[in-house]
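Here the complex is missing a single protein chain, while all its other protein chains stay put.
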Amino acid sequence: MGTNAVNLLYLVTIVCFVLALKFLSSPATARRGNWIGAFGMTVAIVATLVKSGVHISWEMPVAAAIGSAFGLVGARRVKMTAMPQMVALFNGVGGGAAALVALAEFHELAPPPGRIQGDISVSILLSALIGSISFSGSLIAFAKLQELIKGRPITYPGQKLVNAAVFLGCLGLGAAILTGSEKQWLLWALIAGALVFGVMFVLPIGGADMPVVISLLNAFTGLAAAATGFELSNNVLIVSGMLVGASGTMLTLLMGRAMNRSIANVLFGAFGQVSAGDVATAGAGGGTVRSATADDVAVMLAYASKVVIVPGYGMAVAQAQHDVHALADVLEAKGIEVTYAIHPVAGRMPGHMNVLLAEANVPYPQLKELDEANAEFSRTDVSLVIGANDVVNPDARNNHGSPIYGMPILNVDQSQATVVLKRSMAPGFAGIENPLFVDPKTVMLFGDAKESVAKLAAGVKAL
Amino acid sequence: MGTNAVNLLYLVTIVCFVLALKFLSSPATARRGNWIGAFGMTVAIVATLVKSGVHISWEMPVAAAIGSAFGLVGARRVKMTAMPQMVALFNGVGGGAAALVALAEFHELAPPPGRIQGDISVSILLSALIGSISFSGSLIAFAKLQELIKGRPITYPGQKLVNAAVFLGCLGLGAAILTGSEKQWLLWALIAGALVFGVMFVLPIGGADMPVVISLLNAFTGLAAAATGFELSNNVLIVSGMLVGASGTMLTLLMGRAMNRSIANVLFGAFGQVSAGDVATAGAGGGTVRSATADDVAVMLAYASKVVIVPGYGMAVAQAQHDVHALADVLEAKGIEVTYAIHPVAGRMPGHMNVLLAEANVPYPQLKELDEANAEFSRTDVSLVIGANDVVNPDARNNHGSPIYGMPILNVDQSQATVVLKRSMAPGFAGIENPLFVDPKTVMLFGDAKESVAKLAAGVKAL
Amino acid sequence: MRLGIPKETSSDERRVALVPETVARLGDGVDVLVEAGAGDAAGFPDAAYTEAGAQIGDPWSADVVAKVASPTPDETAKLREGQVLIAFLQPLTDTAGVERLAAAGVHAFALESIPRITRAQSMDALSSQATVSGYKGALIAADRLPRFLPMLMTAAGTIPPAKVLVLGAGVAGLQAIATARRLGAVVSAFDVRPAVREQVESLGATFLDVGVSGEETEGGYARELTPEQQAAQQAELQKRIPTFDAVITTAAIPGRPAPKLITAEAVRAMRPGSVIVDLAAESGGNCELTEPGAEIVESGVTIVGTTNLPSTMPTHASQLLSRNVASLVGLFVSDGQLVIDWDDEIISGSSVTRREVSA
Amino acid sequence: MRLGIPKETSSDERRVALVPETVARLGDGVDVLVEAGAGDAAGFPDAAYTEAGAQIGDPWSADVVAKVASPTPDETAKLREGQVLIAFLQPLTDTAGVERLAAAGVHAFALESIPRITRAQSMDALSSQATVSGYKGALIAADRLPRFLPMLMTAAGTIPPAKVLVLGAGVAGLQAIATARRLGAVVSAFDVRPAVREQVESLGATFLDVGVSGEETEGGYARELTPEQQAAQQAELQKRIPTFDAVITTAAIPGRPAPKLITAEAVRAMRPGSVIVDLAAESGGNCELTEPGAEIVESGVTIVGTTNLPSTMPTHASQLLSRNVASLVGLFVSDGQLVIDWDDEIISGSSVTRREVSA
Amino acid sequence: MSHTATLVAELTVLVLAIFLGIEVISKVPTMLHTPLMSGTNAIHGIVIVAALIVAGSAQQDGLIRIVGFVAVALAAANVVGGFVVTDRMLEMFKKKPQAKPKD
Partner (left out) sequence: MSHTATLVAELTVLVLAIFLGIEVISKVPTMLHTPLMSGTNAIHGIVIVAALIVAGSAQQDGLIRIVGFVAVALAAANVVGGFVVTDRMLEMFKKKPQAKPKD
């Protein structure tokens, strides 16, 4: 097929990719977006195969089959919890492919037909450099998350200097190539240097920060693909690669913001000192506390069928009762069943929650007593614990040594997921730790209850 | 300057325009956005002037000076209320310019060097057609708004048929040109036909719908500019024109939606029958009722310094008290002063508003008595009347014949602007018309008070 | 013009027709003469009056006499021809009293008869005093109930919210609804006027549909039901009432005995410990068993027939009434002189002796 | 095991220690013997008890006797050695009564002495009855005030909200705060325990800072202030109190006379018509002028010293108490037999006669 | 690059511009509809570039001279008028002096 026809097909791909990104940004359409992207990709591949000048050899389908099989099996087999490392792996191979293409192009263009045009060599160098960094960096990220190498930051004195030296070395090689000596070994050396840099760049970063790093490397691979596009004067590569480069960069920033960290802190924080999260990450029994953003929780709520609100003294302190009712209204407008589970001693006086919820005009029939509520948790999707602590402490049920042992509690830990809204890891009235907070099904939403609840309502509305 | 350098400068322009559009979409940055757009335009003009192949003749500065002077004076002199027709005028001349460029290109390309390439002629025909329609249509819109011709729909039987005929005629001329007979008179004829069509297209549309029509013609001019870009193989024209074409189309749809009208209904509604707005548009004394969207009102509120909330029986019926307090909180978070003006007989029982606002935990000191409140309206930016009617009826002050004459009222009409939230134009307890609703400083926000207030809070938060 | 404020003589009347705060509002042309001790029971000592510019003296000598309750024969004897009297005169029921006043040649104006037009809202003493009654009625119900009004979920079990029914949702009824709701009760209400449903709901309460719907007369009052309608209403209510813990009744028809809404049988069907607060006791009560002025217990149900509730909250009841009286008095003053403008709809409407006087 | 529920003999005690609803909750092993008419005053007729599975009979013959008030000497005489008695025994003040019980060889357990540990929350009768007192205290204040609690803006002028002060914000105080706030009052509160500030604010009220701060003992009770602190508190309160319309006091120290917070002078500084509801009247009152059991008016200020408020709301007060009693009784039953597990912190903590018995 | 290749490249640019145009304004408060319309109106004044190119083309006959002259004048009016009108509309969005009695 002629170049122009192929380019038109590529335009279809571009349209598909833009729509894919757009759809991927909203929960309701995300899945469709992915399919549209896959369709666009198919169009591009077919167009390339029928493109005049592309000879289909026997190796091509074999290579494609091997790669696809590997991708398919890997993607199908992986456990839900291991998704991030899978993404890292696929990202890495993409970067590797870009680097290899650069190598081949250089090999093809460099020797006989004289000097390579400046912009083409820049593109080649960039895709080789970035692709290689992305390749080795992603593999390290994969290995860390897969716990093939230990997840916590690997640091040593002078690390910064060594890394900088390696990087500058790569740039020097690039400059050498550009200024004239288009020797292939220089490019090989550059790729080798970039691979080493990729490893050293990711090694010092802790496992918890890996998603951000993967997102960054993802953007890198996009850039490498765009650079490949310049090498080949191919718009579909330029646009698609750059879409990923730009949106990936944005996404990296957003993820950093969601973690309340600057990207620089994530990437370089470990150099010299181990980065400390801003909220306590280890709970009572040494379990891990998972903290979420209001947006995360909003999505959990919006996709639930049944939500039980468990108010406690913290709701009273925050005077969040009106906001809680407003949130319940928003959820109910989405067809979600909402009830309130009122523990007999929630708050600081008998009927404390009743006074406040009546003030906020919460209908009486929505208030459930302890027994009634406990019968419902097993079919509850999300328990939203708003400033309650002791009254949802499973130690009262399980731990004979606990001062509150024997008190009937609200068994929120029996629901599919629990979200706890409080300001810190501080204990409640009884002054004791709460193992609920380190339950794997629990996420914490830190902050003043009134503000958190308002954010949740806004978040759910926006979905 | 070489084409490539110029094209790089054009790229700067493109970046400026994109940023301009982005900034124009938010009240806080809109003005800056306009300046960035102007800067980008300057870059493009300078680049064009220094472009190799462009000869600067004496006519050029003269023409530019004449046009600029006209634009500048027109824009500076126009009264705030006459802005829309000014936009129409400037839009029209832009379309005219595009049509003229098409004419010149055709003239230049057509005779000697043989056939014009297919896509170029399509571009020329499109920019001639669309530019001309935009030109004459905009001038009619201008004339209607300026009341040079009467604003209400001009209709006659068979109008649809005649319009369709003219349009098909133009298309036929275009087809003739494309299929071979590249006679200049054909293009002249096409332009003439398009001008006529523009006139006939806009004439039947009523004055109230003009803004939507102008927005549509604006998008047309953008398309014409983009077509011009294809004629000249000029990316800055293509991108800028298409940005306007696309965003203008979106905007037209948004405006239609804000008016609760389909665009088809706006454009063709008048054919055959006079379109009737879905809310009463004529009030008591025949004045005009201005209805706004929640977003409009949200902007008004967000940019106010002092807002007075005037609750009435409608707030009670809607049980909107909690939402009203939430809205006040949002406004106060923006540094806006909020008070409540409580009329002694608002509602249906003594203290009706007090009961509800106390339930919603509105602090007592924010509640102002009649006299206190009336002393403050003159320095109030927005009075937000929530389901009150009789207690803000200026007839009680001014109209000796009114059954409520002599009752002291809340003088909301003395504030800078008044927003009235109610469901319809229905009267209140006293069963009488309220001239406040047709006050030029008043806008109505129709709908259940609870929903409207919730929308306002969301709107203000989003700003 | 001189305005006289006598001390109320009835032992259960603690209100006063004018409070010191309002004295100043009357303006320069009006001199106020307050009987010694007139405001004591309402919490307004003589000193407060003199401070506000009033004099302590003989109120009966003034041009206009304003008091709360209808004058006794003794008091009527102190009035002279041409004098203006403002008070709750019960013109539709106390014909004897009105005739006495007419005989004395007094221009008597009944606070009850002020037409309920928009301009007269500030003089609407019925509304202001009904507000007090409604509020107090709900408080009495809460106090007499052997149970909580609000819901409470405690370590010692859950207390469900009390169910309160308000019959007749005029000014007093609406206020009772609001107050009971504030205390956390689940409130239902019924009234014969159709417009009331929305008003009840605007206070967050539920309208109880008993299938009877009457009409509204000019002024917003209800028209008396036909005997059939009455019977239907009683029957339907009898079925519903036993589910409620407290019933507050305010149903009234001006000048007519209060409609009987709750039969003796209905009372006996209620749970022991239930409470009925009959705010219509003054005009005979909405409950068949109500004893006006008394509180009785009948088969475990407490029936409160206390009359004159506003007098139990004398400070604010007087303060509101005082504003009403002052607004009305304002109509009689022109340049500091007493002028009776018989063309004024409010003056002619509230006059109860004019026909006789002019006759 | 048999549980006996006697009829209360004191005329102002309308509660009953067990209500029919709880009889079923006690389980199979427990037979309940209710004295005829025991629940009448609280609204629980004998029929309800028998329906619930109890028998009407001689409660004093049972293994465990549960009642509300401390037994009179006559009643004590009906008890036999080894019998268990559960009641409000006032162990810290009524030593004579306790000695009588000890002499009779009765295992007496005071509801007041149940340790305030988490597991005992369902038996905490002090809390449940204080909840009633606090609620009722606020209602009484509202009822006695000659004015509205809520703000009202009406055609007859604006009524500002009443200002209510709650002194001592324990269980009763917090409930009083909540109830007064519900009625629309502007509420301030003070307590010596520092943790209370947040609790007061969690009800939307304001904490009144009088500059005195005490300590909290185990169990959440306050420690008695030093005489200097007391004096400072009185002086500071005296300055603040006149701005309030109603004061509800609940301050108490277990086993000690109630701290005097309001001096006679402070009362006289209040506006006439103001109201003081002294919920600590039983232990002498927080106001110097309080007369326990009586309601007096002093220089225009009404001082309510009513004792035993829970008894004025007998149905729900009994219902809550009954759950408490049942939970406690549960500790004494093992396989349907009476077993006293002296190692149980709650049993040993609430026993008031053990030392004597074992001695 | 062939003419058709250029055309395809231009189409790519066009498509991207369409998406961008839609994306960039998809959430505009109603209050900004008119100013935004006016702002985009000014931007399509970019036809002035075309007008200048036409007016400045080497091979000129009378028609092109006249047409070019008029086109430049019209486009200039569009540009200048467009931006100035928009700016005037947007003046009211100047952040008001914080919490001061009206301006």
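Which chain is which? They are A, B, C, D and E, in the order written, and residues in each are numbered from 1.
Following the convention adopted for this analysis, contacts are C-beta pairs under 8 Å (C-beta built on N, C-alpha and C of every residue); 3 or more make two chains touch, one makes a residue touch a chain.
On a predicted model such as this, the values are computed, not experimentally measured, just so you know.
The chain omitted from view is touched by exactly one of A:Gly37, A:Gly387 or A:Gly428, namely A:Gly37. Within the complete assembly, A:Ala98 is the residue of A:Ala98, A:Val289, A:Val308 or A:Ala396 that touches the hidden chain.
Even with one chain removed from view, chain E keeps its contact list with that chain: residues 1, 5-6, 9, 12-13, 16-17, 19-20, 23-24. In the full complex, chain A touches the hidden chain at residues 13, 17-18, 20-22, 24-28, 30-31, 33-35, 37-38, 41, 44-45, 48-49, 51, 53-57, 59-60, 62-68, 70-72, 74-76, 78, 80, 83-84, 86-87, 89-91, 93-94, 96-98, 100-101, 103-105, 107-108, 117, 119, 211, 214-215, 218, 221-222, 224-226, 228-251, 254-255, 258, 292-293, 295-296, 298-300, 303-306, 335-337, 379, 381, 416, 459, 462-463. Touching the omitted chain from chain B are residues 3-4, 7-8, 10-11, 14-15, 18, 22, 235, 239.
As a convention for this text, only the chains that are shown with their structure count from here on.
Touch-path distance (fewest steps) from chain D to chain E is 2. Chains joined by the most contact pairs: B-E.
The greatest centre-to-centre distance from chain C, using averaged C-alpha positions, is reached by E.
In this assembly, the C-alpha centroid of chain A lies 56 Å from the C-alpha centroid of chain D. One simple way to say how far apart two chains are is to compare their mean CA positions; for chain B and chain D this gives 68 Å. Shared contact sites, meaning residues of chain C that touch two or more other chains, fall at 121-122, 127-128, 131, 150, 152, 154-157, 159, 182, 184, 204. Each of the following residues of chain A touches two or more other chains: 319, 344-345, 350-351, 355, 358-359, 361.
Listed by chain label, the pairs that touch are A-B, A-C, A-D, A-E, B-C, B-D, B-E, C-D.
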